[in-house]
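Apart from one protein chain that is not included, each protein chain of the complex appears where it belongs.
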Amino acid sequence: MKPLKIAMLSLTHGHTRKYFQTLKDNPKLQWLAACADSEEIKQHFNSVNPDVPCYLDEQEMLDRHPDIEAVIIASANNEHLRQTQFCVERGLHILSMKIPTFDMDEYDQMIDMVDRAGLVCQIELEMHYNPVVHRIKKLIADGELGCILSMQATNITLSPVWAFPWQGVPEQSYGSRIPLREGDGRFRGGALCDHPHIFDLARWLTGTGFDYLYADVAPNLRTELEVEDMLLVNGKMKDGSSFLLDPSWSRLEERLKIPGPGWEVFPKRMEVNLIISGEKGVLMADCFGPNVYHNGAPNDRYTVQYTYFDEWIGLIDEFVDCVRNNKQPKINLKWHRQTIEAMNACYDSISSNAPVKIN
Amino acid sequence: MKPLKIAMLSLTHGHTRKYFQTLKDNPKLQWLAACADSEEIKQHFNSVNPDVPCYLDEQEMLDRHPDIEAVIIASANNEHLRQTQFCVERGLHILSMKIPTFDMDEYDQMIDMVDRAGLVCQIELEMHYNPVVHRIKKLIADGELGCILSMQATNITLSPVWAFPWQGVPEQSYGSRIPLREGDGRFRGGALCDHPHIFDLARWLTGTGFDYLYADVAPNLRTELEVEDMLLVNGKMKDGSSFLLDPSWSRLEERLKIPGPGWEVFPKRMEVNLIISGEKGVLMADCFGPNVYHNGAPNDRYTVQYTYFDEWIGLIDEFVDCVRNNKQPKINLKWHRQTIEAMNACYDSISSNAPVKIN
Amino acid sequence: METTHARQDLNEMLESLLHKYGVTPSQKWQLLLELRKAGDGLALLSGQLLMDTDLADSYVPLMPWRNERRFTELKQIVETQTIEHVSTLRLCCLTDSQSSTIEQLLYREFDLCEWLAGSTITGVFASITEGRAANVLARLANGMLCGIELGVALPAGSTVIDRHELIARRGVASDRVVDTQMPQSSIYTFTANGQAEYTDTDAELFGLSGEEITIVRAAYDTLADPAWAEQCRKQHSRLVAMAKLAIESDNKQQWLTVKEEQS
Partner (left out) sequence: METTHARQDLNEMLESLLHKYGVTPSQKWQLLLELRKAGDGLALLSGQLLMDTDLADSYVPLMPWRNERRFTELKQIVETQTIEHVSTLRLCCLTDSQSSTIEQLLYREFDLCEWLAGSTITGVFASITEGRAANVLARLANGMLCGIELGVALPAGSTVIDRHELIARRGVASDRVVDTQMPQSSIYTFTANGQAEYTDTDAELFGLSGEEITIVRAAYDTLADPAWAEQCRKQHSRLVAMAKLAIESDNKQQWLTVKEEQS
């Protein structure tokens, strides 16, 4: 199969660096170019990827590399609509970061334009390619747990705002400046916006949709932020099973401008854990563990060194397969819509102190 | 029963502080006085125990408190013979820190003088009062493992030398200045001297004695020390079971003068773990775990906060019982002699690169 | 409750502990392991066994978990400000359906929540499925938020799986070590009889199970300090009311506020 000719846009998303190795190594891809959001980002990009041409203008990049077939949209959430439109108009397939937009009208526009163009638009939710999640999915499908009664899940990380400032700016992260609730000085756009995965997993693993969600915020760990960093989500799925989700930035970080070793203060900087109770028993899972451990450089702090992060192999396999064989990716815009709706429901619940129904 | 009137000597041993609470709280004891090794130590003692008179001269303390019945010898190893003699001459019962002396002639003198005086001399090996060790002992006695094939044990800690400098001085810790081996710049007196417990446990749990020991040192973690801090011990017991013991200072420390929170660099500052393989199965034990964990003050480092350290209750119970009821403590000088012999054999093996037999 | 000893044994252990430390209770007393008609004097038993009963004057409802060393240490970590400015508590307790009901787990975890946080719960939202799994959010008077994950769906005979984590502006404290999911034990044995685990934390009461030790120690505390026994009775009433409130919250799908008389 011919390698897919691909480019990256903006380079401001937290997952950007995860693609560099994949784009270079994966024989299914040919990495032609990148377009940086700013001169500073371009300079950093050039220093770590000297062989890949980097531009500051998206159109210029395409003019210079007219054979680009697909792009990875790695930008702030409020850029996604415009960039999707830009790609659709030029017939480029899209692999997009995890939040297309929180504005449901915009969201439906995006569905419409992608559909009409007949292009692949895959949302990057890497948990779908995680081997532990595969096992959970199989165990549930095999009926090991019977009907699901309850799911508890964490998607907790350190906060990436010091390296990716847009994640702390309500307009860029949530898309607009909306107070969390009356009397609270904070705005929508923080930890919740960073953590769609467990909302997606709740749907994918139970095979049903959300019935209602109730959410509440806790005092921020980082008082400097104007967005929420600690919250919990409670509710029920349509099948009557209940859930408790923790999508917080509950692990503290060194405030590095460029993430690297020593980023974490708590030993484990990222966790996706699940407890699923079913009529026939209980399953507990850590999607990123066990690992190896050290207390060496740079800070002599005890640190969880993750031993596997291969999700991007399966993710690219699916994306290339969809483009080349004209298939619909599992996490397309339509599938992903209810996940975004549920996250919006959390914000609505926080402001109303009441559960919010999903239709 | 009448409380035992007790005093402490020297206050330079690492376990000194562990007694403070016990001496104050235990209704079986009446703490009359202490005698410090130096003015500096006396001042620190006064600041944390303002109600207990502290002296700089042992005889003066006894003159002022003629009703003292027993003393805790909490001093450098090279003080033990003299202090034992001092106590025996005055008819005082002794609770002594873990190494009476490494000089076997001196050791036999101590046995002789204590025996002839008819006094209690209990060596403080607190593992005998540890509830996990009780359970191990019971499981072995109940035949759960059958005959023992092998025992692997750690007694690893951070190094206390920065707070208790005598532990890094060969003359004070080992009793004399003897090179580890030809061409090695280090001397006897380091980590091995701090960790008799697993040698004792090997004897106590298997119910047999040492046949031969082979030991080797590794490069020091702390290059400033003139004593060993990393070593391993291999060999066999008389019953043919083999063992591997790790009595190292393999956990790094902040160089505090007065131990307290934040002392540890590695999260767990002290570990006594055992693996015992028997003909009928395997036992694994952590004598000080599980615990609780935090990464808060003072250093924001991940830290094992030990949840139980009650050994001193049982230890004092035994000591008072022996004094009041004229009994011999389990860890008396005679029982403990082979433990010291085995530790000496380790040093001899290090210098000869050959196993050393115990008779 | 896992009981390997008869009630008589535990009463004797408690008696000898009182004797050792010179405590002379002011009334007759009896330690109970199940709800039964109290005889003369005080009847000491876990508050979880008294949830469906009027609290007669002779009953002393115990919260034995407060005597678990791990919780004592966690509370101390908060009180000494080793972690500072707690924001969120994350509590989890899973059992089988024989050893606990969801109501009993709510009782225990609400108590731990308030005790560890050093504050009182002001309101709850709960989602409960078939009385076998409950997910609860609780807000505390001091502004902290608490998530409680409960289930009784483990197979019969399972040991309890729980977790208690406090997340603060400075530091996280937990009774589970990082990157693990399961409670760890002090001793593991692997023999032809299978795998067994042991965790002994109390040499003075060696021989009792962990739960037996905490009930003996909790009873000791109330006998040594009658004022504390009175506080247990007050807290018991609040906990029973809050467990009911959580179930009502699930039924009504509403956030419900803890009423004044409950605090």
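Chains here go by letter, A, B and C, matching the order in which they are written, and residues are numbered from 1 within each.
Operating definition for what follows: contacts are C-beta pairs under 8 Å (C-beta built on N, C-alpha and C of every residue); 3 or more make two chains touch, one makes a residue touch a chain.
Small disclaimer: the values here were computed from a predicted structure and weren't measured.
Asker: Touched by the hidden chain, which of the shown chains?
Answerer: A, B, C
Asker: With respect to the chain omitted from the figure, which of B:G240, B:G260 or B:P298 is a touching residue?
Answerer: B:G240
Asker: From the list B:T22, B:S96, B:N155 or B:N220, which touches the chain that is not on show?
Answerer: Touches the omitted chain: B:N220.
Asker: Touch as defined at the start, partner being the missing chain; which of A:F164, A:Y302, A:F319 or A:Y347 qualifies?
Answerer: Hidden-chain contact among the options goes to A:Y302.
Asker: I'm checking contacts with the chain that's been left out. Which of B:Q30, B:N46 or B:S150 qualifies?
Answerer: Of these options, the touching residue for the absent chain is B:S150.
Asker: Check the options A:M110, A:V217, A:C287 or A:M343 and report the residue that touches the missing chain.
Answerer: From the options A:M110, A:V217, A:C287 or A:M343, the contact with the absent chain belongs to A:C287.
Asker: Hey, which chain B residues sit against the chain that's not shown?
Answerer: Counting over the whole complex, chain B touches the hidden chain at residues 149-150, 152, 212, 214, 216-223, 230-232, 234-236, 240-244, 246, 248, 250-251, 266-268, 273, 275, 277-279, 281-282, 284-286, 289-291, 293, 302, 304, 353-355.
Asker: What is the set of chain A residues that contact the non-displayed chain in the whole complex?
Answerer: Residues of chain A in touch with the missing chain: 27, 129-132, 134-136, 139, 144-145, 261, 280-287, 289-297, 300, 302, 304-308, 310-311, 313-314.
Asker: Can you name the residues of chain C that touch the chain not displayed here?
Answerer: Against the left-out chain, chain C lists 154-155, 158, 177-182, 184, 188, 190-192, 194.
Everything that follows uses one rule, which is that only the chains that are shown with their structure count from here on.
Asker: Hey, which chain is the most central one here, using CA centres?
Answerer: Taking the mean of C-alpha atoms per chain, the most central one is C.
Asker: How many Å are there between the centre of chain B and the centre of chain C, using C-alpha atoms for each centre?
Answerer: That pair's centroid distance is 37 Å.
Asker: Between chain A and chain C, tell me the centre distance in angstrom, where each centre is the average of that chain's C-alpha atoms.
Answerer: Centres of chain A and chain C (C-alpha means) sit 38 Å apart.
Asker: Counting only Cα atoms for the centres, state how far chain A is from chain B in Å.
Answerer: Comparing mean C-alpha positions, chain B is 54 Å from chain A.
Asker: Identify all positions of chain C at which a residue touches two or more other chains, and write them in rising order.
Answerer: Expected reply: 168, 172, 178.
Asker: Could you list the positions in chain B whose residues touch two or more of the other chains?
Answerer: Residue numbers touching two or more other chains: 295, 300, 302.
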